[in-house]
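Removed from the display is one protein chain of the complex; every other protein chain stays in position.
== chain A ==
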Amino acid sequence: MIRFNLNGRWIESSEIDPNCTILKFLRTNLKQVDVKEGCAAGDCGACTIMLGQMTEHGIEYQTLNACIALMANVHDRYLLTSSGIGRAGKLHPAQQALVDCHGSQCGFCTPGFVMSMANLQQNACKAPGHIPDVAEIHEALSGNLCRCTGYRPIIEAAQRMHELPQQNLEYISLRSGVQSFDPRDAEQPLLEANGRRLFMPESEAQLKALLALYPHARLWAGGTDAGLEITQRFTQFDTIICVNRVAELTRCSEPGQDADDQLWLGACVTFSQAEKLLAESFPSFAQLLHRIGSRQIRNMGTLGGNIANASPIGDTPPVFFALDAILEIDGIHGHREVAIGDFYLGYKQTVLQPGEYLRAVRIPKLKATEHLWLHKVSKRYDDDISAVMFALYLSVEGGVISSARLACGGMAATPKLAEKTNAALSGKHFAVSSFEQAAAFIDQDYQPISDVRASDQYRLQVTRNLLIKAFHDMTTAQGDAA
């Protein structure tokens, strides 16, 4: 049985298929049709909702794509949709600003934009005095596609809504009060229907107990990729274990583990959380995260999911390769640690055994002599998948490259180190000629394929050129070198 608050109304339901998405439940079961389906793949944002969690600071909301998120995610949460955020017969400021700025044409994407903007406004409500700038607005809207307006009036509305009287949406969510939840036996299914079940453990002990019973269960972290199995391939999973509420996995530092020289990141830390955590020690990495998926996707997707789903085009694995990250694995066979270089066995294959899960990733902090230069190449700047993800770590001492680790995504069946290129760089002077010579080895390190994102030739050429660009940016210090 799950219980959630929809626009101020508590709803309880037990007969929900574990594979049911939030969007499906809202539209089909509740006839809550203000949430639209545009792509059912987390790409267009027409289904954007706000999902709030009670914290010591009140309810904290974030946006997500209802189309690919499982219903389990709403348990004990406060959900808001566009028809529910007006107050006292008036439109919410985001809505009023959109009307005033002529920000809707066909109107189909509009409820999704409203929710992304309302979340931005809500954040501003919680941090008085902070008015989002254009960059923040683009980030908030990065997962909302509009085919009619050309966005200009929507961007204007997102600026002008802050001039209207603010409205704290907690009032709406709390209209019917806070409901207390009895302690739940997390080893019992949260949802069970049609012979299928979903578990949502809250501790590693519970997770391990469940894995002992269901070693072949589908592990579900953010689900931004796994959700597509349901909505695009119409798969039905018999047993799902959601891991994103396991307390130990959502931490960003582990007592005793988080030494000064390294960062410990729980596998279920979302990209949005990581943006903040990495900003200080790894600014170029934090910067890259802004280009992974959209705000909605970054609120759901996790670092561990990005690593463990073993996609050749995940954006963070090449960075973890460049940083020589250590992965912590746990499960029914006990704890073990694996260097990321040993984690991938082949296309979509890892060393994870049934009954095991990825617990955390550890990365060493950079010294003054160490540099991390990252570049993502895609057709579209925001919310696109890499043609090439380029991650270069360099240690430069006394004008000499003492160590180089270039790793790329999109260049092979797995994320992969450019071993020959790295060897060619190591020990060389930090000079453009060293980079030019090393670039000649890219073709030996990678034999990429041609696909819908780029041709093999472009992938090779741009990777060679990025080595030159990396040198150029690092020397002018205007690039994103750390």
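Here is the rule we go by: a contact is a pair of C-beta atoms (placed from the backbone, for glycine too) under 8 Å apart; a residue touches a chain by one contact, two chains touch by 3 or more; residues count from 1.
In this section, contacts and distances are computed from a predicted model.
Undergrad: Leaving aside the chains on screen, match the unshown one to its UniProt name from "MucB/RseB N-terminal domain-containing protein", "Xanthine dehydrogenase molybdopterin binding subunit", "Hydantoinase subunit beta" or "Adenosylcobinamide amidohydrolase".
TA: The record names the chain that does not appear here as "Xanthine dehydrogenase molybdopterin binding subunit".
Undergrad: Quick one: which of A:D384, A:E419 or A:D443 touches the chain that's been left out?
TA: Considering the complete complex, A:D384 is the one touching the chain left out.
Undergrad: Looking beyond the chains shown, say which of A:N5, A:Q62 or A:T149 touches the absent one.
TA: A:T149
Undergrad: For the chain left out of this view, which of A:M50, A:L169, A:A325 or A:L466 touches it?
TA: A:L466
Undergrad: Tell me, which residues in chain A touch the chain that this view leaves out?
TA: 27-28, 31, 33-41, 43-44, 46, 81-83, 86, 89-91, 94-96, 98-100, 102, 104-111, 114, 134, 137-138, 141-142, 144-155, 232, 234, 375, 377, 379-385, 387, 451-455, 458, 461-462, 465-466, 468-469, 472
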